[in-house]
Structure formats: C-alpha cells, structure tokens
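Encoded as structure tokens, the structure appears first; notes follow it.
The complex is shown incomplete by one protein chain, all other protein chains being positioned as in the whole.
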C-alpha cells in the first residue's frame, strides 16, 4: 500500500506547480505544442513519478511506491512502466522525467551512446541536459521530440503520437510481465478524445480477455478533444458503463486531487483478474486561467503576453 | 407494421430450405467457401428478402414489407438496403438474390453493361444467369465473387470481405437517407467474430452519436469465429451491455425463429432516435447436422460424401 | 537566388474556400473530418453547411468506410484529416470500401511530409504518395500552391471516382496563375528550357523554379514542369521532356525510394531512356525541427536540385557524345551492307546453342 500524509501531498502539490511551469516554458520556447492536454495531466503524472520514487527510498521507510522506477537506470528490468498514449502531452512527461533526474548528463549519454551521433555530440558539448534540455523541445538535433520517442529520450517506454496505440503497447508489456512472472505494473494514460479510436476498444476487449490485472489505464477526462467538447464532437458517455461492459474495473476520481489519485492508483494495483481504468476528471489547461477549458489551447503555444500571464499565475506562492 | 401469419411463416420456412440447398451446392461446386456462417444467416436473410418483397405487392394487401426492394430494379432510389458486413457469407446473399429474381438475364445485362466485357459476354452467350449462375460461384469471369462485389452483382449494396467495414458503410447510407429526407432503412448483418474489430466500435459510437434510427444491425450470434468459440478466442459477453453502453437499442432473438425475426425487425424499424442491434442467436452451420457448431466448417467446402449427406438432410420434405 | 514570389498562401485555406464554393453550387457535396476540422480547415464548410459536415472524432477508419456508404448513396464525399492518418491509418478501409468499388470519395489530406515540423516523425508521413499510388483505381494529386489547390479540388469533385489530394501544412509561394488550366493527369510546363528538365510536385515545384534561376546564372537552360498529378502520370510531357532536354531531375517531399520520381523513372525507362536523378527524402523517419531546417537536412533545397542537375548534365554530355559518334558509325556500317551482319548473327546463334 502506498502511504501518504499531508506532508507528501504538499510536496506533490509543489512539484506539480514546477512541472506546470516547465510545460508552459517548454511550449512557449518551442513555439508549438499542446498546452491543454499537457496541463490537465500534470497532477496524475506527478503523483505517479514522485510518490516515493525509489524502491530503496521506500524500503527504508517500509513504504511501497506507486511506481517503482530509477532515473539513474531507465532500463532497470523490474521497473514499473508508464506509457503516455496521448503522446501530444509529451511536455508533461518530459517535465516529470527531467525533474526526476532522467536527463542528467550521464544518464543521457549512456542512453544515447552510439545511437544518434548528432544528439550525442550536442549533449557531450554541454549544449543541454537536465532541466535545461527542456528548453530544446522540438529542436532539430535534440532528443525531446514533439511526440515521445523511446529511442531518443531516456525514461520513455513507448513511442507514441498516433492516438490509440499506447494502450495496446502497454497491454503487450503487461503480457510480457505475466510471461516472465514479473510483478511490475504498466500505467497507461489515454485521452478522452483518444477513446474514439477503435483500437482502444480492441485493446479494452483483449486486456480483459487476457486478465491483465497488471495493466492500469488512466483516462485524462478533460472533456475536450481537438475540435471541441467530446460530447459534441463524438459523445463518449456513459464511460464507466462502456468499460465495465468490456470487462474492466472502473474507478472515478478528481484528477487534480492527489489523495484521490493516490488512493485510486493504490486500489487499482490491488484489483485481481482484470485491468483497471481510472476515470480522472480533469480540466484541460489546468492551472492557467485562460487555458482552462479552452479548445483554442489544445495545440497552440501561448504568445509572449500570454506566456507572461501564465507564468505569473503558475509561479504564485510556489516561486520556483 | 409487417404482418405475418402461419402461411407466411410456412412459406419462409420453405424458402429458407431452398436457400440452404443453394448454399451447400454453390460451395461444393466452387470447392471453397464458408458454409458455417452462410447457413447460420439463412433464416434472417430469407425473412428480410421474402417477407412481401415488392412494394406494390404489399400496397395491394395494405401491408408493409420489412424491406422494400425490387429485383427488377436494383438501383431503385427509395429501396431499403441490406449490407452483408460479414462478406464471407456471400453464398447466402447470392442464394436469396437469385431466388428473388436479381439474376434474371435482363437485370444482369442491364447491371453489367459496359462495366465488364468478359462477364457481359458470358451472360449474353447464355452461359449462366438466374439460379444457374449460382453454380458459377468463385469462377473466373463470372459475377459471383468469393466476397460480395457491388459492381459485379446486382442487388449487392456494398463490397465487403474485409471484416468490420460494412457497418460503417451502412452508417454512411443511413446518413445519406437522412440528408435526403428519405425514409429507407439500412439493414446490416455483422458476425460475432467481426465484433472484435475496433472499427465496429467506432461505428457503434458514431451511429448513436448521429442518432441513426434508420440503421438496423443484425448480429449473427453463432458463437464461433474462424479459430474457435468466440468466448475462447476473444470474449464478447456481455454483448447487450456493450451495445447499450454505446447508445444502441438492443433486441435479443432466436435467429432461426421467423416470428421472432420478423417481430424484431419490425420493432427495430419503429425505434426512434437511436440505432438498433438485433442479437440473433444462431447455430453455425444450421441445417446440416455435421456442420452445426463445427469450427471446421467455417471456411471449408464439403467433400463429395459430405455434400450428398448435407443435401439429403436439407432436401427433407422441402424436396426442391 | 530565389525567384521573387508575389505571395505566400495556404493550401489549406484555398481548400476550405473551394469546398465552400462547391457546397454552394452542389447539394451532393458532403464533408467528413476526424477531429481535425480546425487544422484541415473544413471547419469553414461546417460553418456554412453544418448539416453536410460530419466530425467523426478520432475514428479515421469509420470515417473512410462511412464515406464509402455516403458515396454509394449518391453523395460526393470529401474526407479530410492529416496525411498520416488519411492514408496509412486507413489503408485497408480506402482499399476495400472505396478504391475497389470505385466510389466517389475524395481524400484531401493536409500536413503531409516533413515540413510538418515540430510534431516530429509520427506526424511527418513521407510514404503517403506510394501508398496511394499502389492502390488500383486511385488518382493522386499534389497541388503546387493555393491557386492550384482550388482547381484540383474542383476537378476532383467533377471526377466520379476516388481521388487523393495531398496538401501541406505550411504556406507556399504562389507560382501558378488563375488562368492556368488544371486537368487531372496533365502536368504543366512552368518554364521552357532545353538543357535539363526539373520536375517538381507540391512544395518542391517552387524550389525547382528557384533552382532553374540558379542554373540560368550558370548558363544552363532548365525546363520546369509541375507534376501535379502523380497518378495517372502525364507520359506525354515526360517523353517530350526526355526527348527535348535529354536529362531529368525530379523533386518531391516524399521518400525518394518510392514516389513521383520512381513513377517517372518507370516511364522514362520504357519510353526514352535519359540520365535521371531523383531528389527527395531518404528512406528514414523524420524528426522535430523547423520546416526550413528539415528541408535542408533531408535534402530538399535549391542546392540539392542544382547539384542533381549538374549530375545528370554530366551524364547527358557523355551519353550524347556517345550517341553522336555511334550514329555516324551506324550509317557507316549500314553502307557496308546488311548482308554481312545477318551472316554474323546467324553464326553467333549456332555457336551459342552448341555451347549448351
């Protein structure tokens, strides 16, 4: 069981604030990207990656982390895996990975070695690593692609961007865990618009058929897709009924409430015999007033003025 | 409302027997094909095509046919449409169309004119038309393809064979009917194995989103797919829950009981504001003892001995 | 130095305008989209004709087969999404529901090629032309600019079968004029020349024009052709170009191993073989970056075309010297009489059959 107390919640809240700042800075700097769905998913990713993120750290406290992972060793075989199926929210994932330490120079170089000379050279030349790397989002020759690339960035478990495929990739990893009698879990975040994809339902069907209780999907239910509100573009409700009919355990939570997020993740890990979907109700653009619930900020970078306003709002009392 | 009496039921029963004989003869003759799913769908197609199949015939009796169609005029704009999404059951469709008169020489020539010289020539030369044409299933240069081809065979409303697409094609025709303020209905038969396809769920979602109450899907729930029982290969239950959660009206029937079939089709036509799925419980290979429930006859033609046995069983007292 | 181009315009906007105009003229026009109506600009059609525009959410496969059903019921259907999702994601649906039955569906995609930029490899399809070319019954059109886009859309609407139209994300220089004719299957000559022919498609046409200017400075007179239809390809203009200029360079924002250049190679090989060089994207996935950076890195610049032109010109030179002299000698040989020749070949045959 994961354990949390007020202190942990407070520290996660602070982390999330920092991640939101990274996200906005990254996208502003790149001049393109997807702020809306990146911001709605920050709290969930923060909870996953920062609730006691080292196995050893937890063991010491006799606590179990939600997600076992080690930024110094992204290839650790027994790690839990996180897949961002809605790959356009990459900035959030990059922010979390950077903050967790996946982009330290040594880790980066080890990961890139012999794989891509251009990038390797840049990083060796101290062009960018660690948090700095975030400012090279979408830049030619740097690892942080517009959509996550598992061969260019340490900590990325699947290359995504074409919606609807990440859940199936997670399903494959979950099947591998079962075959290898490993205990790791696979967490996959999907978008609500992504639920339109038939492939999601194919995977919904097979994951329950194969009884993948080590697969936990988290739906970023921010009610918007690219062209507008999901219920106007392609109605999805009743979502829990759909997934239950497909054989999943379903939990509904407020995706911006750390207690609910942690409890849900914890419960999901205990469910036996079937996969779990956590329907996380979120606000698209969460944290930046004029981006909240705004379709226009699905895939558009803020201009200078908007950027300043956003940073002002996000810095607030966190002051990172 | 469609009307039926014992006389009609008896005549449909006789028709279905004849169609089953055609199906077995066709596939035996061709040396390949899909008897299982063809036989399970015979009664439903018979009910659709032979419950008073001419508008004028019905008007005279002040009855409404389940499906308005005219074999002499396959292109009639206001006709109801039937799409066989599980295209591998083509023999049943061909049998029904032939029996209804779609393959009369004049109709065939009018349909093929200038489209395919080889076929046109064959038919002009009296090589095969009407019921005889059935014996040229899957033969080079003849219109009856292994899977339905809307450009080679009159009465075929969609080219199918790649599973999962026919329901969406029907969805498009239903949308066109709404746009044109036409009252025709679209009937689409899908297979239970076909329900594995994500595309089916994409269409399930959009058909209810677009409120296509002129779209009626009929599920040939014969419990088998190519490799085995559906619940072993890829479990589908609870089927009604799934479709209801996707916004459909669901009716369950015995797919070999004409009263239930007719009543369900009738009810479905009255449902407003949403599409209807009729879950027709059937027996794969229905009518031929050794094909019933036999996975082995999904896609295999009977050998000579099996053929004789099958025909003996099917001729019974119908004696066609 | 680039040709001064009067204006840079969006193909997507031109598409949107053409659709709206078509919608006003024709009731049978129906438009489908898959959660990219704002990006592909079919939103404008939707604003004017909400009842004839349908958004399918992120369900491209369903959209394609539904388009087939609408077409089967008499509609002229335009289907739009990004190139990567309008081809590879739905290849089987296009194949089986649309191309095989030859239904009246126009697949108009935007954001093709690497100039998509920041989104990176997952969104930069450089294979779509190949995918659509290899499909029987499909027409493949890649307009060079906004003006031509508008005409291509209208021509597609007038043609009664499946058409693929490939548009880009970025604004492109306007190089064709309102009065140019557009016909599916006909390429257009943008600049006459006799030394070498540069054949571009899509955004590469304007790059070819720029390359022609650079070549002019070096005394090379380059012909420029806009190959806006890739399938069926305009064999006549190719044959003429081969015959009259004797050297060909092709340029496309697409996998160079299998695209327009390949299609042209096939024609040139059959009709009249001349030195040829294909400029295009190598057989690798793209990456994030700015359009310009990517075009440079992946070999789509004026310089790449100029270099290719020099390459083919060198080969042409060698070949034409050969041909000149051989012609002379053939005449010479002919004079010596055919008799001897016939004898020789006969004896050769005998010899070779003995060997085995």
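Order as written gives the chain letters A, B and C; numbering starts at 1 within each chain.
The working rule: a contact is a pair of C-beta atoms (placed from the backbone, for glycine too) under 8 Å apart; a residue touches a chain by one contact, two chains touch by 3 or more.
The shown structure was predicted, so the numbers you read here are calculated from the model rather than taken from an experiment.
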Partner chains on view for the chain not depicted: A, B, C
Residue in contact with the excluded chain [from A:41, A:162, A:230 or A:306]: A:162
Among B:170, B:198 or B:247, residue touching the chain not depicted: B:198
Given A:40, A:199, A:244 or A:282, the one touching the chain that is not displayed: A:199
Per the touch definition above, residue among B:164, B:255 or B:285 touching the missing chain: B:164
Where the missing chain touches subunit A, by residue: 149-151, 157-162, 164-166, 168-177, 179-180, 198-199, 202-203, 205-206, 210
Residues of subunit C in contact with the chain not shown: 84-85, 87-92, 95-96, 99-100, 121-122, 127, 130-131, 133-137, 195, 216, 219-221, 255, 257-258, 262-263, 265-266, 269, 273, 276, 283-285, 321-323, 325-326, 328-330, 332-333, 349, 352-353, 355-356
Interface with the undisplayed chain - residues on subunit B: 30-33, 87, 137-142, 144-147, 149, 159-164, 193-194, 196-198, 225-227, 230, 233-234, 299
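Just so we're on the same page, only the chains that are shown with their structure count from here on.
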Distance from subunit C to subunit A - Cα centre to Cα centre, in angstrom: 39
Touching two or more other chains - residues of subunit A: 196-198, 234
Residues of subunit C engaged with two or more neighbouring chains: 56-57, 59, 61-62
